[in-house]
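With one protein chain removed, the remaining protein chains of the complex are shown where they sit.
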Amino acid sequence: MAAHPPFKFSATTRVGFSDTDAQGVVYYGRYMPYFDFARVEYHRQLELMRVQSAGEFVMRAMQVEYHAPARFDDPIEVEVRVARIGTTSITYEFAAYLEQDVLAVTATQTLVLVDLAERTPLRIPDSFRRPIVEFEGPTVEA
Amino acid sequence: MAAHPPFKFSATTRVGFSDTDAQGVVYYGRYMPYFDFARVEYHRQLELMRVQSAGEFVMRAMQVEYHAPARFDDPIEVEVRVARIGTTSITYEFAAYLEQDVLAVTATQTLVLVDLAERTPLRIPDSFRRPIVEFEGPTVEA
Amino acid sequence: MAAHPPFKFSATTRVGFSDTDAQGVVYYGRYMPYFDFARVEYHRQLELMRVQSAGEFVMRAMQVEYHAPARFDDPIEVEVRVARIGTTSITYEFAAYLEQDVLAVTATQTLVLVDLAERTPLRIPDSFRRPIVEFEGPTVEA
Partner (left out) sequence: MAAHPPFKFSATTRVGFSDTDAQGVVYYGRYMPYFDFARVEYHRQLELMRVQSAGEFVMRAMQVEYHAPARFDDPIEVEVRVARIGTTSITYEFAAYLEQDVLAVTATQTLVLVDLAERTPLRIPDSFRRPIVEFEGPTVEA
């Protein structure tokens, strides 16, 4: 499926039974693995999975809005883009769609590259930054 | 432990091994069950668990900020309060502390009372609203 | 990948970050969604997803053996077959492989078709049984 602008990338998954709760829909905290899945596939496409770095990205902030419920076995198309990349942090946006273009969930996540032991911020390497700027355009660095 | 103002209620849980991830800390999406736990215990204390309603609360929006990592077996004190109660929706705030007063995570959640089949908003019953206004004070209805 | 006999069907997934734990490998309780995924895809291929039934399958018993650890982003090929189908219950076997034919986990699950409200066993409909017997061979009914 073509992603909705400004998104240029999406990955499709499916609701597992273990994602549902007693209200018969996906538990609100079980969208995070879908976001991870889309973020990882985005990284894979931009060949960022193999970038060596002294640190790891950790979650700093997340906002989620729930628009429509998803149910067992629903296909979910998770669109993802980088909205901003700074010196040590990166902000992703997500939009998850059900079939027939029904918007289920939108989200924003800001991750920081840190030294895992010290939890101090590290500079995001150029080899990670460059493919993102090329793919999303120079405004992500604004 | 006494809750930090403006919080007046907290519930304490502990990090299970299944809450951790390969970074050695609590996975960012595994704080949601801690928030649920604190919200339920808050409801239990205000005797809201037995309020009959035609609908159920569903998540509408959530913001989370991650301040410090929690690790396996850490005790976590989750403070919770109602920040605002409207006609059909309710907004909770959370602050989760590790030992020695280290702030781990803060969050805001807005839930809407809906008819589960139609997903249409319902009026929050007075029997649910009144104990909250009594406990938190009249500003929650502002 | 060709399934290892007696398996004739497999579905491939990938380890998400949320599946890992602080030992750096997949948490032992996070293989269950992989088994569900393979069971659902097996059902989909045999066109069992659309079989109408008065009840639902619930888990009755499970055995799991852990042979080798899986790590973040590992592809996992989950082989699944029906080992036995009785009047009201069905037994699945699973074998999950990492790359280069490394066996990660094997499992057996027995589910019973029940009326969800009463939890009483129901007869598995022929429209569900027949495609399985055709696919696996008559010994599954022995």
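For clarity, chains are labelled A, B and C in written order, and residue numbers in each chain start from 1.
Rule of thumb we're sticking to: a contact is a pair of C-beta atoms (placed from the backbone, for glycine too) under 8 Å apart; a residue touches a chain by one contact, two chains touch by 3 or more.
What you are looking at is a predicted structure, and each value in this text was computed from that prediction instead of being measured.
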Option touching the unshown chain, where C:Glu47, C:Glu65 or C:Glu99 are the choices: C:Glu65
Missing-chain contacts mapped onto chain C: 23-25, 27-30, 32-33, 56, 58-66, 68-69, 116, 119
Contact set of chain B toward the excluded chain (per top definition): 16-19, 32-33, 36-37, 40, 49, 73
Chain A residues that touch the omitted chain in the full complex: 17-18, 20-22, 24-25, 27, 29-30, 71-72
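By our rule, only the chains that are shown with their structure count from here on.
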Central chain (distance from its CA mean to the mean of all protein CA atoms): A
Where chain A and chain B are represented by their mean Cα positions, the distance between them in whole Å: 25
Rounded Å distance, chain B centre to chain C centre (Cα mean): 36
Averaged-CA centre spacing for the pair chain C and chain A, given as whole angstrom: 29
Shared interface positions of chain C, touching two or more other chains: 17-18
